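Here the complex is missing one protein chain, while the rest keep their positions.
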Amino acid sequence: MKTIIDNYIRKEMFPNIWCPGCGNGIVLGAIIRAIDELKWDKNEIVAVSGIGCSSRITGYVDFCTMNTTHGRALPFATGIKMAKPDLKVIVVMGDGDCSAIGGNHFIHAARRNIDLTAIIINNMIYGMTGGQYSPLTPTGKFGSTAPYGNIDQTFDLAELATAAGASYVARGTVYNARQSSSLIKKALDKKGFSVVEIISDCPISYGKMNKMKSPVDMLKWIKDITVSKKVWEALSEEEKEGKLVTGEFVNIDRMDYSEKYKGIIKKAQEMGGNKQ
Amino acid sequence: MKERLEICLSGSGGQGLILAGIILAEAAGIYDGKEAVQSQSYGPEARGGASRSEVVISNNTIDYPKVMKTDILLALTQTACDKYVKNLNEDGILLADSTIVTEVPNISNKTYLFPITETAQKKFGTKLVTNIISLGIIVGLTKVVSQEAIQKAVCSRVPVKAKEVNEKALLLGFNIAKDLRTKK
Amino acid sequence: MNNQKNIKLLQGNEACVEGALLSGVKFFAGYPITPSSEIAEGMAKKLPKIGGKFIQMEDEIASMAAVIGASMAGLKSLTATSGPGMCLKQENLGFAIINEIPCVVVNAQRGGPSTGLPTKPSQGDMMQARWGTHGDHPIIALAPSTVNEILTLTIKAFNFSEKYRTPVILLLDEVIAHMREKVEIPAPEDIEVINRKKPTVPPEEYLPFKPDEDGVPPMANFGEGYRYHITGLVHNYKGLPTSDSQEIDAFIRRLHNKIEKSIKDIIIIERYLLDDAKIALIAYGSVARAAERTVKLAREEGLKVGLLKLLTIWPFCSEEVNKLAQQVDLIIVPEMNLGQMVLEVERASRGKCRVVPYGRVDGELINPIEILGKIREEIKK
Partner (left out) sequence: MKQKKLFEVYQNNSVKISVRREWCKSCGICIEFCPKDVLVPDDQGKPIPENIDACIKCGLCELRCPDFAITVGGVEEKDE
């Protein structure tokens, strides 16, 4: 017996280290299925991650993989993509990784429109370090460093990416794994900076502190708090409170960074001078 | 000429002293075939702060790259003059811009005063060539580098558009030097 | 044209650019900072002319990351900064060390701590170069003292980095970074350029962190058919995280040993009038040039003073210093800090002679006269 997944993973690394019911594995499956549909050559794929539970993803896939430092996956990936623009570079980040320590890199990667796909697994908490609140922890929810409830306002990652200039922006959930996989597929296929945020569950850190005892409870909660774009548009401002909209938000064609840099090379060489 | 000559071009940021230093070092090092080092000391501000460009010229390999005791000092501001004249060699040469430097301490027979900035403005309609006129005067007075070398260096370091005016400014400097020498 | 020498008046930072280009650099990522910005400017201008890539990143952390990424994808990569930026690069520098990713990092030293003295020189980062990133790790750091040496040591830095699969720090200071001197730019055919060892086995047999006899594993670039994992976690031969204490121990020791066993190749020093010396100066960078003049001045007074000039500062030339300590009565260590290299000299001397620091931290280059004064003062003691 063999599944599609088996063609893309490093089997010796399984079972994975994630907690029972952790959404990271669901997202990993969604990514692999998207790649399989695109029929990409494994030798041309580079997966880059930062630090955190979700960043362990790179250890599990049989591509060229790089598990880098906390928050810095995007600049590492930028270097790889600049060096070899033909490589297909996927960046997987957690919510803290991407929006806190790596927040600056995130907006600048979007601004440059470098041809990377950023997949953010948003479980709204720092899972690996024990449930501290992140910039994406909903206001009022609890974390080990928010024992009286979180007073911070959260980022809307999709709007942030949109404002910063990403070419493709979408949001899915681990509950709607099939939709997430197709959003990821479109993002991977998109030239330019593409972003897919996947709302995910952390039953151990987030769930326990916020009265959701099991992975099943968490998935039900995710189902409850997310709505499609169509439904969202019909909601009043009050009804929108505490809800997250899913679907595709941006899908535009804009010249990516490597393509623009080709123009620089052409210009520099035409100007001649010190060729060395 | 001494084995090692130390030149200090001082004034404030924006007067083109660093470029003047580079041109002098290039004249000595590349076109006269000597050894030369140019360095600078400047503050954080791009314009207006105290600025000092140093050039060491020698027939041999240069070890210490900075000025130890100044042989030739150009002072384009009063502050620079006050500050750096203290480090001038006993037989060192001082060239000060008399438009700006009004108080010159210890005037000797090696002190030269000339309204360089004013002349630049009058003759060329711009203060920008003050540095090149100054170089012309220094070379004319001291022969620290050959006239051919400094001409080549000026041409190689200024923008093509500004070549002609800078060449003229340099020649003017040479002539000013001649006058200054005859006056002494 | 070949027999005609290509001599130019170059700024130190410009010479670094020329050296990097001669070494085959194809990628630069950086962030503006005084006094190193001219390196970024030179790279921005010249790299695209040869089909290379330049990128100005959002910060120093990102610059270091991008350089490592580009090197993994096969390009020789460079970044340049100064003290505050160097602080920010440290974490990713450690990542390059543990993953044995070649790259060159220039630190044009300025006064510190913090913003310190942006336009003035210092040698305050010598210990940071050695111990800046956390963990027990080796490092190679080179310190030129002339503009010409900046060019030649930049080439060396790339070569060491490729040969030993390690980041190499090129430690400049504001004086030499900004100073202009005559430089003879060698013809490409006249310089030795070393490139990283590639695997000779097929991808299915490749173990990315299994060393050859020299302690250095062959390196496959991303996108060449060798799929493997890179991680900042301590890893096994396959590149996968390990918690096996034997594997961990062997790995960390190998990182050190690959540098240690090649110390003869890596350490570059110059001895100046040391053969009959009774007093030795040990210096590097722009201070070494002051010290050289001091030696001449002292010799004129009949004092038997010599200079040991270090071009490689890490690994430290302990053996050479130990031998010197047995020969001379006194070693003076002039440096633009309040005692960093002198600690290494004391350690290496093992009490065989008197070791005296001479520090200056006012943002000005130490001058030969003051070192001579220090010698006179110490002789009287």
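Read from first to last, the chains carry the letters A, B and C; within each, the first residue is number 1.
We adopt the following convention: contacts are C-beta pairs under 8 Å (C-beta built on N, C-alpha and C of every residue); 3 or more make two chains touch, one makes a residue touch a chain.
Just so it is clear, the model here is predicted, and its values are computed rather than measured.
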item: Omitted chain's touching partners, listed by label; value: A
item: Selected from A:16, A:129 or A:269 as touching the chain missing from the view; value: A:16
item: Hidden partner chain, touching residue among A:5, A:100, A:231 or A:255; value: A:5
item: Selected residue (touches chain absent from view) among A:92, A:174, A:198 or A:245; value: A:174
item: Touch list for chain A against the chain that is not drawn; value: 1-6, 9, 14-16, 18-26, 28-30, 33, 174-175, 177-178, 181, 203, 214-216, 219
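Here is the rule we go by: only the chains that are shown with their structure count from here on.
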item: Chain contact topology (line, ring, star, complete or other); value: line
item: Centre-of-Cα separation between chain C and chain B, whole angstrom; value: 36
item: Chain B, residues touching no fewer than two other chains; value: none
item: Contacts with 2+ other chains: residues of chain C; value: none
item: Chain B residues within the chain C interface of the complex; value: 22, 25-26, 29-30, 35-44, 62-66, 68
item: Touching residues on chain A, where the partner in the complex is chain C; value: 10, 12-13, 42-44, 46, 48, 51, 58-59, 62-69, 72, 74-84, 86-87, 104-105, 108, 261, 264-265, 267-269, 271, 273-276
item: Partner chain A, residues of chain C touching it in the complex; value: 18, 21-22, 26-27, 29, 45-46, 48-51, 53, 55, 57-59, 61-63, 65-75, 77, 91-92, 95, 222-233, 240-241
